[in-house]
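One protein chain is absent from this view; the other protein chains keep their places.
After this line comes chain A, so read on.
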Amino acid sequence: MSKISRNRAGLSRRTLLAGAASVLASPMVISSARAQAKPVNVGVILPLSGANAQFGINSRNGIELVADEINAAGGIKALGGAKINLIVADATSTPTTAGTVAQRLITQNEVTAILGAFASSLTIAISEVTERRDIPLLTMSFADQITGRGFKNIFQVVAKASAIGKAQLDYSVALAQAAGSKIDKIAIMYEDTAYGTAQAGGLRAAAKAANIEIAMDDAYPLGITDTTPLINKLRASGAQAVFPVSYLNDSLLLIRTMRQQRITIPAIGGAAGYVIPDFEKGLGEFAENVLSIAPANYDLAPDLTERFRKRYGYFMVHEALEHAVALDVLVQAIEKVKSAKAEDVAAGLRGAKFTGGWTKAMTGGAVEFDSTGLNVLSVPVMVQWRNKELVTVWPKDVAKGSAVWKS
């Protein structure tokens, strides 16, 4: 229940009016577009209400930016300048609802492809529908199951959770080494969601492989309200670095409690809640020098991502960036196959490599899908909070600054 109530506060009279106005205006938008080439419908399913709403809104902003830019530049050339028509829908927090929404977009709106849905459980539910209907689904969710089921119509632009968890540990070891220290003992804390457990699994495996002792390995429920027992346990464990994996609210609580108790060991977050502006807004100076793994970061391609900051007033968070890449790749595939038919587009995406445009913002500088639909070129990056910005600090070849590591 708390999940639903949390974001109600955000509903203002202005949103109501805007909502009503857009409902009224929508028939006009559709009829004016019909005059030119038939627009290409692209479904966008994201959690726009509930606990993950902020991530959903960030993602939508990234997609809208790219769609507007492409439309302003004359639409899809291979289809006679057809405009991209985004059909945005709320996935809520329930997988079954997300599946129903996907069914609706496929049947009612005849979408060419679907983008979404940030949270892995929602993406999995949508993929069960899109796979049966042969509609391509482009995603930046990264639970291992997404590309692990042998589906032919799923395309994931980032690395898998297990790979991200492994990088979270391996990069930290490398950073410690570069700073002249060594990690022997670590603590893992993760929320008991699909994302938290999958990434913690990757961390655990990497720690075992590197012969590092896991002094603490605790799952906690999403929406935890008191993290003091966890932090006490962390202090007693004698860990030299802590790896928390969580969405926003938990990440704020964990880091604040840690810093208030003067635990200064490096904290290496697991993306999600650790790499959005709200993290710094919520923690202030406590955010400084907190590290996090991220599937991508905006400072690797400022020429592209500054356009996002200019329009929305905050830096281009990774989910916005990856969703922008997903739409760019989709449009490139449509240009290539010269068709907006879902099966043609899926065939154009399968096993293909895409360069240029937004794909330059990804590590690897391009996007290439293997037979499972995974982008094999994507490598996670380590970022660090410095003066309200996220700076890429590892791997060395892409780093924009050197890490502050105090053990």
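Throughout what follows, a contact is a pair of C-beta atoms (placed from the backbone, for glycine too) under 8 Å apart; a residue touches a chain by one contact, two chains touch by 3 or more; residues count from 1.
The rule is short, and it goes like this: contacts and distances are computed from a predicted model.
The chain that is not shown carries the UniProt protein name "Branched-chain amino acid ABC transporter permease", picked from "NADH-quinone oxidoreductase subunit E", "Putative transcriptional regulator", "Biotin carboxylase" or "Branched-chain amino acid ABC transporter permease". Although one chain is not drawn, the whole complex shows that of A:69, A:128 or A:344 it is A:128 that touches it. Checked against the full complex, the one of A:100, A:339 or A:372 touching the unshown chain is A:100. Of the candidate positions A:90, A:344 or A:368, contact with the unshown chain belongs to A:90. Here the missing chain is touched by one residue of A:193, A:227, A:297 or A:332, and it is A:193.
Think of the hidden chain as still there; on chain A it touches residues 1, 4, 7-8, 10-11, 15-16, 18-20, 22-23, 48-50, 53, 56, 87-90, 92-97, 99-101, 103-104, 106-108, 120-121, 124-125, 128, 131-133, 143, 145, 149, 192-194, 196-198, 219.
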